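Mind looking over this structure? Questions follow.
With one protein chain held back, the other chains of the complex are shown just where they sit.
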Amino acid sequence: MRIHVYATLKDYFSPEFELEAVARNTDELKQRLLDINGQAGQLLDSCRFAVEDGFIDNQYKLKENDTVIIIPPSSGG
Amino acid sequence: MRIHVYATLKDYFSPEFELEAVARNTDELKQRLLDINGQAGQLLDSCRFAVEDGFIDNQYKLKENDTVIIIPPSSGG
Amino acid sequence: MIRSSLSPPQVEVSQPSLGVDYVISAGPLDLVGLLSHAHHPAAGAVVLFSGEVRDHNKGREVAYLEYETYRPLAVKMIHEILAEAREKWGLRTAIAQHRIGRLSIGESAVVVITAAAHRREAYEANQHIIHRIKHEVPIWKCEYFSDGTHQWGNNCNC
Partner (left out) sequence: MIRSSLSPPQVEVSQPSLGVDYVISAGPLDLVGLLSHAHHPAAGAVVLFSGEVRDHNKGREVAYLEYETYRPLAVKMIHEILAEAREKWGLRTAIAQHRIGRLSIGESAVVVITAAAHRREAYEANQHIIHRIKHEVPIWKCEYFSDGTHQWGNNCNC
């Protein structure tokens, strides 16, 4: 599974990386990310997740070849 | 006394004219204007009066050589 | 007696480089040129309003408009309105210009530009300024319709 992170998340993770561990949904993905960097918990709680051009929630079944986008709170403008 | 009128007032009066009759304040001026055109009453009640770049009210003592500007409701923009 | 002091008006010129009389223009409004005066390093928000001539009004087809003004008072009042808004909302920029004479459909009749540190102030002040210009300043619109008739405006319809 491919992971892309943006903005302040790059202070905690590589901008793009391959996640070897299994994550079947966003709750499991969040746990795998905390395994990598335990300090990102509060930030991850405020993030949204997306695949392609759509947001996903925990009901979405992640697939092995998905690229998951992790989206911190917006600060445009 | 010189009188300048604007906008819809020009449907009732000449744009600029000399008022021969005596008008010592704006109430008297309004009466003199009604003497010229009695149909302008309702419109004149909604008008403001000015001399140079300042509004005047009925307390202002009109002088023989004043030029009085009669200002119908604004409709800019 | 409430007549105010003689001209020249003693009010602040909102944008010195534009001159006092810029607020009334007999020619087309240069929105781009005016906007170029608006940017300010301490202003995070710039709002521009342009009031433009619509092709219809109250169901009637408009051919063109004409605006006239009593200039000495209009210039003074617009500067006063800008100065008050600048003070009240802490604006970095406050510009307004109203066109007079004959205008075609789509042309800009009035432009208001405000700039402030934050956007709420820039929007609020902009709306306040155009409202006061439309309702208080001695400027009058005459609509010429396609059927050959015309009508002086007596209330705002934008």
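Each chain carries a letter (A, B and C) given by its place in the written order, and its residues are counted from 1.
Methods note: a residue touches a chain if its C-beta (ideal position, glycine included) is under 8 Å from a C-beta of that chain, and two chains touch if they have at least 3 such contacts.
Worth saying up front: this structure is predicted, and the values here are computed from it rather than measured.
In the whole complex the chain that is left out makes contact with A, C.
When the whole complex is considered, the residue among C:K88, C:R102, C:H118 or C:H150 that touches the unshown chain is C:H118. Remark: the omitted chain is touched by one listed residue; of A:L19, A:I36 or A:A50 this is A:A50. Here one chain is not drawn; of C:V20, C:L48, C:A63 or C:A83, the residue touching it is C:L48. In the full complex, subunit C touches the hidden chain at residues 31-32, 35, 39-56, 105-106, 117-119, 122-123, 126-127, 130, 157-158.
By the touch criterion stated above, the residues of subunit A touching the omitted chain are 4, 6-8, 11, 50-57, 59-61, 69, 71-77.
In the analysis below, only the chains that are shown with their structure count from here on.
Subunit B and subunit C have Cα centroids lying 25 Å from one another. The centroid of the Cα atoms in subunit A and the matching centroid in subunit C are 50 Å apart.
Centre-to-centre, using mean CA coordinates, subunit A is 74 Å away from subunit B. Among the residues of subunit A, none is in touch with two or more other chains. For subunit C, residues touching at least two other chains: there are none.
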